[in-house]
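With one protein chain removed, the remaining protein chains of the complex are shown where they sit.
A, B and C label the chains in the order they appear, each numbered from 1.
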Amino acid sequence: MDSGLRHTTRFRVRFNETDPLGIVWHGHYITYFEDGREAFGETFGISYRHIRENGFLAPVVKCTCEYKSPLRHGDWATVETIFINHPAAKMIFLYSIVNSKNQVVATGETIQVFTDLGGDLILTNPPFFSDWKTQQGLL
Amino acid sequence: MDSGLRHTTRFRVRFNETDPLGIVWHGHYITYFEDGREAFGETFGISYRHIRENGFLAPVVKCTCEYKSPLRHGDWATVETIFINHPAAKMIFLYSIVNSKNQVVATGETIQVFTDLGGDLILTNPPFFSDWKTQQGLL
Amino acid sequence: MDSGLRHTTRFRVRFNETDPLGIVWHGHYITYFEDGREAFGETFGISYRHIRENGFLAPVVKCTCEYKSPLRHGDWATVETIFINHPAAKMIFLYSIVNSKNQVVATGETIQVFTDLGGDLILTNPPFFSDWKTQQGLL
Partner (left out) sequence: MDSGLRHTTRFRVRFNETDPLGIVWHGHYITYFEDGREAFGETFGISYRHIRENGFLAPVVKCTCEYKSPLRHGDWATVETIFINHPAAKMIFLYSIVNSKNQVVATGETIQVFTDLGGDLILTNPPFFSDWKTQQGLL
């Protein structure tokens, strides 16, 4: 369920992100999603750094990307990152990458779980995460 | 439907593929999948190069990766690439990455479509692809 | 000889640019240099795109980087790019990467030559490049 929490960040395609077809290599969109997620996290206090300071890690356990239209070297684009509110001990984000003509060029999703600093999976919501949800009006 | 066509290729995790947690950053698995797909393609005559020589491109339109367990710097692993036979003008591959203890650490899928060399989508199977399927006993 | 032409561009260190030591992997500075060079090129009309529109390519034939101090995930830094005026048919840039405490963390140099669009080396200054130098007061 869309939490209503969203953040948009702008980026520019680097030369070395494009392939011999002159377009962004498909794997680099995973980087753009992470850029979006980290920018979201810094705005809302839920970045890798915040999670770690609370004694947890949040590894990505699934990611998906769908490609609609290419991006090229020098293109400006935005990634919109949307937090999906879910009762399980997970963080789910949706992404939408939009080019400078306002066309959606790619969409995606990541799912993260929580582990302790030793990498062991945490099956219930960490207190800091429940607190964060409460602060955001999501609980 | 599993075509029965599969290929396994071995790789080693590079130092610069690992992140501050000491594990492979999740986006790099897309590279491992491509390594597997290209090794499959060279074995079965359906690599990027073969496709291009026939006057087509095969951009990835969707990719998915699920992460089960981490890989670390210096680890040896294999990627098994399986061609899924599908009637539409698409190439679908499944991937399974297995560590040196024979544990599946990640699985994934890519879907490619065909375009002409100008990037326009081709909605019917290119003749070279139908021929290839026939040769492989898939048509 | 320092041309007096310089440009400063700001960037932020991505999570996937850092290594298991928690610092930026040394090879990624080559990307930061290119970011600086392209930002310089767009400001002064001498980017990859401008060069190509004039019928030339400008491959890097040498690069050097010296590392003074690490950068970490989330750090903001700037790259200053300085054009070195040289009579030969070359483009020479110096780079200085400075962290948010105003410390120089890395310096570097790249040398580019000119080729035609087929990749053949051009030994004399392309007319567009001499014109550009004249416009910039360097000839």
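The rule we apply is simple: a contact is a pair of C-beta atoms (placed from the backbone, for glycine too) under 8 Å apart; a residue touches a chain by one contact, two chains touch by 3 or more.
Note that the structure is predicted; figures quoted are calculated from it, not measured.
**Student:** When the complex is taken as a whole, what residues of subunit A touch the one chain not shown?
**Tutor:** The missing chain touches subunit A at positions 15-16, 18-22, 25, 27, 73.
**Student:** Where does subunit B touch the missing chain, residue by residue?
**Tutor:** Interface residues of subunit B facing the absent chain: 14-16, 31, 34-35, 38, 47-49, 73-74.
**Student:** If you put the missing chain back, which residues of subunit C would it touch?
**Tutor:** 21, 23, 26-28, 30-31, 34, 57, 59-67, 70, 119
FYI, only the chains that are shown with their structure count from here on.
**Student:** What chain sits nearest the middle when you go by CA atom centres?
**Tutor:** Looking at where each chain's C-alpha mean falls, the closest to the middle is A.
**Student:** What's the rotation, in steps of 5°, that superposes subunit A's Cα atoms on subunit B?
**Tutor:** Angle of the fitting rotation, subunit A to subunit B: 180 degrees.
**Student:** Quick check on subunit B against subunit C: do more than half of the interface residue numbers occur in both copies, making it same, or fewer, making it different?
**Tutor:** Counting which numbers both chains contribute, over half are shared, so the two copies meet through the same residues.
**Student:** If you average the CA atoms of subunit A and of subunit C, how many Å lie between those two points?
**Tutor:** From the centre of subunit A to the centre of subunit C is 30 Å.
**Student:** With centres defined as the mean C-alpha position, give me the subunit A-subunit B separation in Å.
**Tutor:** A distance of 24 Å separates the two centres.
**Student:** Centroid of subunit B to centroid of subunit C, CA atoms only: how many Å?
**Tutor:** 35
**Student:** Subunit A: which residues touch two or more other chains?
**Tutor:** 31, 34
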